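Structure incoming, see below.
Every protein chain of the complex appears in place save one, which is left out.
Moving on to subunit A:
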Amino acid sequence: MIASSWLLVAFPALGALILLVGGRRTDAWGHLLGCATVIASFGYAVAMFVSSSLAEATDVALYSWIPVDALQVEFGLRIDPLSMTFVLLITGVGALIHVYSIGYMADDAGRRRFFGYLNLFVASMLVLVLGNSFVTLYLGWEGVGLASYLLIGWYTGRPSAATAAKKAFLMNRVGDVGLALAIFLMFSEIGSTSYAAVFAGIGDLSPAVITAIALLLLLGACGKSGQFPLQAWLPDAMEGPTPVSALIHAATMVTAGVYLVARAAPIYNLTETGRLLVTIVGAFTLLLGAIIGCAYDDIKKVLAYSTVSQIGYMMLAVGLGPFGYALGIMHLLTHGFFKAGLFLGAGSVMHGMNDEVDMRKFGGLYKRMPITFATFGLGYLALIGFPFLSGFYSKDAIIEAAFGSEGWQGWVFGGAAMLGAGITGFYMTRLVLMTFFGKERWRELKSADGREFHPHESPPVMTVPMIVLAVGSVGAGFFFALGDRLVEFLAPSVGALSEAEHTALPHALIPWLTVGLSLFGALVAWLIFGRRDVPVERPQNVSPVTRAARNDLYGNALNEALVATPGLWTTRFAVYLDNKGVDGAVNGLAAALGGSSGRLRRLQTGFVRSYALSMLGGSFLIVAALLMVRFS
């Protein structure tokens, strides 16, 4: 069963090939094929999971990819608990979202191509998590970047979509340069890029090199996972169709950075500096995302910043090393369920509301969309960590582990994580209140294309996946946490989970303090947005904090100042040099040789043509002469 695990990748890859090369001929059944391939992969993954023992990592060598003397890059897969966990998440949630897309994209003329891109994404993502070397990982890493680019820019007519797609790809590329450098460094220091060889040899390197590799990997992770300072692309990525946001920009691709750090655990275990920086990035980003999430009125952007923030939690967890790898993955899984569900719910709302995303135009929708409301509500409760739902188990475990860090770190990281939980309670409650409760503000409004709003529940092909994900949002945390099931399952991949001797706050107090803070945030949101009517127009007279949050805490301005502007000036300088310096010098030289530039211009083509002809003739003469000498 394991020996044929390449089938996992082959199904969706074949689907993508057929749908993209087959063209219009496959329009009629393309969406069904797209779903079938992912379901097939999911079925195969479940069968593998049930029938095989995963206690040890199995490397499946497929073929020799780049064999050059010392650099032997094998194309192989690694089947172990970590990769199988991801495979199940990707194909499981992926299959649900594929099915949902049949309904969501029903009116889109390019639906077949859409499924082709989604299949391409799933295949690349599986290569990313299954590859048994950093180069194979990189292949998948860039492949999902390509799929993400194509899908964010799906609505090609919108300039904003095209710009967002480009921004996503380029900011990712910044991170990729880091990842690539890390891989080159591994080869030049260890002589291999396969997990087995790198993890075996990493201990012999100097601490400085290990730290350098760890930091370069972190740069790659920040790009892919929307972590500070490379977070600004993720909210813009919401230009893509909502199923894309759910699958790629919430449940799977953006968590690849967390996967990378967890996968590279043997490297991070050796560098305290590396781990600390991961933790700092995570803690900072989780607050940043949560704060900005409070300021947006666009339902998808709030969810996007929520994703940034939640991935911050995961990064914080894996940055804690053996104290947190498994916890980060657990939150990644539960988040995969509830955030995908929330996005599909948001998509369902948009579907019923003429693709409107401004929550100020929503209100009172719970009556019109009961199933969407119920599933969305469960996802919401799971996300804010309501007791005994998914998020409660996974987030709380991270907060406890953060408080377990030594000295000031325990207070800072634990405090940040707990504060983040409070803010999460606020912005998510705000979102739910503005969308599903209060006055039906859409009654007096029209959508951008001049139609009236007639909110309605979505068809079963969309609601059934939402219901399945809602069940996951409720039960997954309990299921994973029960008897440390997931932690023990992952131990062969990331090592056994260590627990701190003592925490900065008393152990028993932390969960309830977290829940209390979260509910307090919700209460504040209710006081502001629940008791009073929400104005349709966005208030302009707001506090500096709100204004800063509305401007993404100036993340884009920072990028502009640090990267774009210097880049622009360098470009201008190079062009100036090319025109005036290099070309000028050459022309000047030519002019000097020819007497004057006017005369150079008068060397008209006729002259050169005859010259070229004579050269041709001369060459023939030489050849002829040689022949004669030879044969005489």
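The definition used in the following text is that a contact is a pair of C-beta atoms (placed from the backbone, for glycine too) under 8 Å apart; a residue touches a chain by one contact, two chains touch by 3 or more; residues count from 1.
We take it that contacts and distances are computed from a predicted model.
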| item | value |
| --- | --- |
| Listed names "NADH dehydrogenase subunit M", "Ubiquinol-cytochrome c reductase iron-sulfur subunit", "proton-translocating NAD(P)(+) transhydrogenase" or "Heme chaperone HemW", with the criterion being the UniProt name of the chain not displayed | "NADH dehydrogenase subunit M" |
| Selected from A:18, A:151, A:180 or A:278 as touching the chain missing from the view | A:180 |
| Sole contact to the chain not displayed, among A:71, A:106 or A:527 | A:71 |
| Which of A:103, A:143 or A:363 contacts the chain that the document leaves out | A:143 |
| Interface residues of subunit A (partner: the chain not displayed) | 20, 23, 63-71, 135, 138-139, 142-143, 146, 149-150, 153, 156-159, 161-163, 165-166, 169-170, 173-174, 177, 180-181, 183-185, 187-188, 191, 567, 570-572, 574-575, 577-578, 581-583, 585-586, 590, 603-605, 608-609, 611-613, 615-616, 619, 622-623, 626-627, 629-630 |
